[in-house]
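Each remark here refers to the structure printed beneath this line.
In this view, the complex is presented without one of its protein chains, the others remaining in place.
Chain IDs A, B and C follow the sequence of writing; residue 1 opens each chain.
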Amino acid sequence: MRYHTPSTFEDAARLAAEASGITRFLAGGTDVLVQMRAGAVIPDDLIDLKKIPGVSEIAQTEEGGWRIGIAVPGARLGAHAGLCADWPGVVEGMELVGSTQVQGRATLTGNLCNGSPAADSVPGLVAAGATVEISGPSGLRSAPVEDIPAGPGKTTLQPGEVISAILLPPRGTAGGDAYQRFIPRTEMDIAVVGCAISLTLDGNSIASARVALGAVAPTVLLVPEAAAAITGTTLDDDALAALTTAVEAACTPISDKRGTAEFRTEVAGVLARRVAKIAYARAKGAEA
Amino acid sequence: MAKDEFTEFKLVGTRPDRPDGLDKVTGRARYGADMSMPGMLWAAVVRSPHAHARILRIDTSKAEALEGVKAVVTRADFPEGLTGEEWNLQENTIAGDKALYDGHAVAAVAATSALLAQDAARLIEVDYEVLPHVIDVDDAIKPDAPAIRPGAADATVPEGMPANVVRYIDFGHGDVDAGFAEADLVMERSYKTEATHQGYIEPHACVGQLGADGKGEMWVCTQGQWYIRKMCADVLGLETAQLRVTPSEIGGGFGGKTTIFMEPLSLALSRKAGGRPVKLVMTRSEVLRATGPTASASMDVKIGMTKDGTITAARAEFRMQGGAFPGAPVDMALYCAFAPYKLKNVHHIGYDVLANRPKCAAYRAPGSPMGAFAVESLVDEMSRELGLDPLDVRLTNGVREGDRASYGPTFGSIGLIETLEATKAHPNLLVPLGPNQGRGIAAGYWFNHSGETSVSMAISEDGSAQVSVGTPDIGGSRASIALMVAETLGIPYEDVRVNVVETGSLGVNEPTHGSRATFASGKAAVVATGQAIKEMCRRAAAEWGIDEDAVEWVNGAAQPAGPNAGKFPPLTIREIAGKMGETGGPISGHHEGLPEGVGASFGCHVVDVEVDPETGHTTILRYLVVQDAGRAIHPSYVEGQYQGGAVQGIGWALNEEYIYGEDGRLQNAIFLDYRVPVASDLPMIDTVIVEVPNPGHPFGVRGVGETGITPPLPAIANAIQDATGLRMTHLPMTPPKVLAALKAAGRG
Amino acid sequence: MVAVNLWSSLTRFTDGARVVELEAATAGQVLDGLKAAYPGLAPIVDAGVSVVIDGEMATGRHSPIGPESEVVLMQRLKGG
Partner (left out) sequence: MSKIHVTTTVNGDQVEFLADPRESLLDCLRDRLGLTGSKEGCGTGDCGACSVRLDGTLVCSCLVLGVEAEGKTVETIEGMANGNELHPLQRKFVEHAALQCGFCTPGILVAAKALLEQNDNPTETEIRYWLAGNLCRCTGYDKIVRAVMDAAAELRGEAA
């Protein structure tokens, strides 16, 4: 295995494009090293992105959003007051990935590129309307986060492409987001179901919403029908019931070692109700 | 804790720092994988990806051609002609004609680095003919189940039983039909428990060295170095005494490190590699796929009860699979199942069944948790049905000294009633419960065990003492043995050093299993210490010119007694030891034997849970362990055994299980998905140490390690019923199962 | 004579007897006596069983048995 430490994304993309065998990018490493250890994936080329300047930074964009470097670990997100104030749902999703130790390494970008439908940080990003900046052989492009996963373990990134930043839009006023997952224990599990909701209010009424679900389909889902079910409402019981119906209808889960399809569908609705209430309260000004 | 205030002993019952504490908090303690030897090679193992497959061809040529590879072994490198359990151990170490489970070792390779060994292992080609497999115990006894090992049944199995039944047991007393006829309420239920793993955090590891002359050495994490020695010698056809086995510090065992899994592979590789030492360390995935989990069980229980809660009759039929080899602890499950109850009429039937899974190993009170889950669940359900307090029902039927045990013999000194009464008096039972919360209780039992024991001790020149024991220290047994020896000698605890020694230093010892280290090694150490004291009294008598019978040992000194009392000032151990070179040489003691007087231990647990009605998730709110220790030598480590056992039982009850795919492959062979309890899952675990001293031990020790894993399984099921009204009969009680039950009952 | 209590499924080797009487003063003599009187029991005894004398597991073949002792045969026990 060859180990590379490029100093620019252009170099990283070039290395990846030129590589002929199995190539992996190394950011936090919490997935790549596990796969190497198990013998499941032994890359021919491992491209460590952490030496590229800026990859460990969180910066506010000119528009008032956030640009998050691809090597920023979960623990750093949780320690960033501005980001936590704007996007608590994004941060809490990332903070649920693994242990305290894993939080010292694991990154949003890695969680996204691992391609798991159960990735805890992805529903929050999708609900937030986050985009990724992609460096590739033909320069920079950007894409919504929900366009990246292509199925378990797969992404839509082309050979030679590498994500170079995650961008969160400005939160604006009267907005709130939240993420919850269901796991059998209290920590350390992969989500059996996850749900993130981001919404904005106009007075007491929901002006806009995005609802994302994890682990109920081959990829993290953005569910516009669920958003529509609560948009224009004050999140009353009827709205919550409509939300539940829309969420359950969107679920096409599998039964596996972590839960049955029936359980996932049922609990997706439960989480959607709980998460919607938290996001609503946050939009009304409640502390995260 | 009252114990600490009112002890009649100076040291026994106190809580000093453990002797190996400093090494273990500084990272200095050396465990299995921490050893390196000059010229050492590293090994990796090739394992079957199939649950059941004929091995057609193994091609090792590409691996052997790799630069740095020094040896490859397959079954062809092991002797033929073994029978019985020796063959089972060899077959489990490395597959012969067939791979019998996912993860079964097929070949092993040694190379100059760990990565190289892993690369070489991937180059070994194995052709398999995949055969039909069976995983579930009930499936394995169906008529169309694949016969895993025809001819493996022993003489206990009558003609005409299903092919995979390899042992059968049937026992009891009284007339159960007459007993059921006397009952006001008869209930019958079926229960299932899934296989769980001991889950010790330290993977199996060893460094083995074996020369062409048949002499070898091994460093290994094990509960029993003599068992490792004999099993490796048997599997490899070696002379036992030519193998010297040194136990490392051990990172947990719970029964799973009482046997061999891959140790002979390192020796076989070493012999083939010109005698270079070979280090073999399992990955976690290998531990879960290919070392001993416990059995899974399918159980039917029927109980008859009168309106006042008296049990009139009981019947149990248990079917357990322990992998592709005989040895599921169905007998012990049955022996323990009704042990807390005085029964006039009881009948037990058990089947040990083969399935395409790894060979089960002992796990903390082997069998007892499964049996208790079934019986304690049903007793609880019937108590509720009759409107009786479940604790009172256990007191009504509880066994006392002199009662006939459900499994036949008459109980000696036991402390069940004292344990139940201490439970009843505990303030946890008065805490009010909220919505969706419930409380459950259950009792549990374990025999405890003695076994072959060899201990030596010697007095040093300055009057300090060394003790050599053969039972590895897993949970503080050095501390408890040092306390007992120091108490007996009348010297400070710090003046005793307890060493866990290699096989060349003592006679045969059984492992640290069966909760026996503090009982058996402790008892033998006290006997050995008595010999040294007798010798010190003899030397004092010679010094004083009096009869040695007229000398007694008091507070660490010989003093004249009887008619000579007060005639001479006492001679301290330090004074006697300082002159031993001039008075007859070394002063020591030793004891070899099968210590008698094992005391059984009963426990009773109380758990409060809250069940989320929308997700089926169970939270443990409060947990109480009450158990008879006989005597707590070091109460902190007794509490630790209670707490650790309870939490393993909580894991078994709620989340831990072996999950297999349709293809017979284990799907959760990492800690991510084999879900042992984490710190945030739990409350503090309250403990009460009941002390009904065991008359068979000089300090009253019973053995405390195992009983604690038994009650949590039914106690949590009982609490979930209290919270939800639902009776869960299949472990683990995962959220999907509980939510499905809630939905089926029209709730949730 | 000592009365030895067997487990029920062994009765097919003892002409139906759940309790058999033997001359034995030790645990070992119980096992040898059982094998001599009922050869069908030999493989089971040889595979390993426990003799429980007055409620306590006999620790060895020489564990003594009195004429009034309660003797129960059980499967071999071990622990974790």
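Assume contacts are C-beta pairs under 8 Å (C-beta built on N, C-alpha and C of every residue); 3 or more make two chains touch, one makes a residue touch a chain.
Predicted model, so just to flag it, every value in this text is computed and none were measured.
Every visible chain touched by the undisplayed chain in the complete complex is listed here: A, B. Residue-wise, the contact with the chain that is not shown comes from A:Met188, picked out of A:Cys113, A:Ala128 or A:Met188.
Set against the missing chain, the residues B:Ile58, B:Ala561, B:Val678 or B:Ala740 yield one that touches it, B:Val678. Considering the full assembly, B:Arg284 is the residue among B:Arg284, B:Lys302 or B:Lys534 that touches the omitted chain.
In the full complex, chain A makes contact with the omitted chain through residues 1-3, 26, 28-30, 33-34, 36-38, 42, 46, 48, 50, 73, 75, 98-102, 104-105, 186-188. Seen from chain B, the chain kept out of the figure touches residues 15, 17-18, 20-31, 33-34, 36, 113-115, 198-203, 249-254, 281, 283-284, 474-476, 634, 636-637, 639-640, 643-648, 670-672, 676-680, 682, 684-685.
The rule is short, and it goes like this: only the chains that are shown with their structure count from here on.
Spacing of chain A relative to chain C, judged by their CA centroids, is 67 angstrom. Residues 37-39, 182, 184-190, 192, 256-260, 262-263, 266-267, 270 of chain A touch chain B in their complex.
On chain C, the positions that touch chain B within their shared complex are 5, 7-10, 12, 40, 43-44, 47, 52, 54-57, 59-60, 63, 70, 72, 74-75, 77-80. Contact residues of chain B toward chain C in the complex are 84, 154-156, 158, 168-172, 198, 254-256, 258, 331-332, 335, 347, 362-366, 405, 407-412, 446-451, 513-516, 593-598, 696, 705-706.
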